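What follows is a short report on a single structure.
Shown here: the complex without one of its protein chains, the others still in place.
For reference, chains read A and B in written order, and residue numbers begin at 1 within each chain.
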Amino acid sequence: MSYARRALAIAWKDLAVERRSKETLNALVFFSLLLLFVFQFTLGSDRERLAAVLPGVLWLGFVLSALLALGRTFLVEREHDCWEGLLLAPGDKSAIYLGKLVGNLALMLLVEALVLGLFVVFFDIDLGRALPGLLVVVLLGTLGLAAVGTLFAAMTANIRARELLFPVLLLPVQVPVLLATVKATEGLLQGEPLGAVAHWVKLLVAADTIYVVLSLLTFDVVLEG
Amino acid sequence: MSVDPIVRVVEVRKVFGLVPVLDGVSLEIRGGEAVALLGANGAGKTTLLKILATLLRPTRGTATIAGHDVARAPEAVRPLLGVVAHGAWVYDDLTARENLRFWSTLGGLHTGADELTAALAGVGLERAADARVRTFSAGMKRRLSLARVMLARPRVLLLDEPFAGLDQRAKKWLEERLEALKAGGAALLMVTHSFGRELGVADRLAILAGGRIALETPRGSLGPDDIQRLYAVHAEEAS
Partner (left out) sequence: MVKTLGWLAGAGLLVGLIMAFGVAPREVTQGNVQRIMYVHVPLILASYVAFGVLAIASVVYLARRHPAADRVAHASGEVGVLFVGLGIATGSIWGKPTWGTWWTWDARLTSVAILFVMYLGYLLLRGTIDDPERAARYCAVLGIVAALDIPLVHFSVYWWRTLHQPPSLMKPGGFTGSTSILWPLLINLLAFVLLYAYFVARRVRLLRSEAEVTA
């Protein structure tokens, strides 16, 4: 089916370009390390305080990385007018959105795994039984961020003040995802089972569904010109 | 050569801010016909090209391709187009072959490996096929763009300075491909500010000056010098 081929072509292209240039990946890794140091210096070694703010701090790290990654997602298109090429591509443009989304998800999840790993090592956290539930929450939360982020990145790709407008538009809309992921992470890290934070998980599933469906329906409109 | 024009531009005006770049342009191109649009830099040729390519909307007037209004129904027009404009549409970190395959797949085509190699060979890039485009010169990138467009076999071809930066062999190849497309019924618009090889392919010439078509004539037996004279006269008149 042509739709799936085109979406895959976009995803492949993004990952191939990233794998070879490593521009975004390097920036994200470096940025994550920097965040780690900043958190260590500002939060100090007060273990109790750290345990209390950890979920928020972790997701702050994820969100800032997401802003960086998603803000750059159409950067490669703006060189050499490849953006025109996307505009003029025939057929359903939502295939392009899907491909971009998959590429962004892969990149973001990779960096989040790295950040989580660094946190566990440097802050001596025991994930233990929380890990499976945490993985679910991280996956759902990242999908939420990436879903709207990819759409808004396309909208702001060719606008002046893009770097400012992108986070300003994305963050308020993502508040439900932020609240849900932080609260669910908090519950899980305190040893509660996934069922105890089920309402947050359901909210995430609802949000993700709305965001992805809406983006698939409206991406064509954004890529009209 | 079909009777009805595929490309119809009717009294198109385009204003940027307060500056009118196009001020009532009308033009028709039939299937199997090539038109060379001459104009100085800044005359508005690229603007007209972009309007036909559905990348810009006209301020007034209409342009239709195969009956579809480019401003109201861009999605109906886009599958018919092949565009080579200033930007090369290349990803620096992919190889030439990968770039071709990507754009081909995105365009909904099923291009086999042999066809890709043949397209690259046509533009003289067969030896650089698996090199990253980052290492290419501007001329090589331009040739890759042409290969991309030729693979799609479009019905309407919009070209901005198509022969610029090509060596003799590539020019000959391009000429042959364009003639083949014409024979297949495609409509061609070539936009240029020089008096080069485009003129050999063109069936008609149009001169854009003062925001309008100052002159439109069949190329017939006009040589480059004649054309240059005509251009000087009409561009002078318009300004």
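Here are a few things to note about the model shown:
The rule we apply is simple: a residue touches a chain if its C-beta (ideal position, glycine included) is under 8 Å from a C-beta of that chain, and two chains touch if they have at least 3 such contacts.
Only a predicted model underlies this, so the values are computations on that prediction, with no experimental measurement involved.
For the chain missing from the display, the contacting residue among A:Asp46, A:Glu79 or A:Glu224 is A:Glu224, taking the whole complex into account. Across A:Leu8, A:Leu25, A:Leu118 or A:Leu169, the residue that sits in touch with the chain not pictured is A:Leu169.
Screening A:Val76, A:Val102 or A:Leu203 for touch with the missing chain picks out A:Leu203.
With the whole complex as reference, residues 148, 151, 155, 159-161, 165, 168-169, 172-173, 175-176, 179-180, 183, 199-200, 203, 206-207, 210-211, 214, 218, 221-222, 224-225 of subunit A touch the missing chain.
In this text, only the chains that are shown with their structure count from here on.
Interface residues of subunit A facing subunit B in the complex, by the touch rule stated above, are 2, 5-6, 9-10, 13, 16-17, 20-21, 76, 79-82, 84-91, 96, 220, 224-225.
Every residue of subunit B that touches subunit A in the complex is listed here, in rising order: 53-55, 57, 74-75, 78-79, 81, 83, 85-94, 98, 102-103, 105-108, 132, 141.
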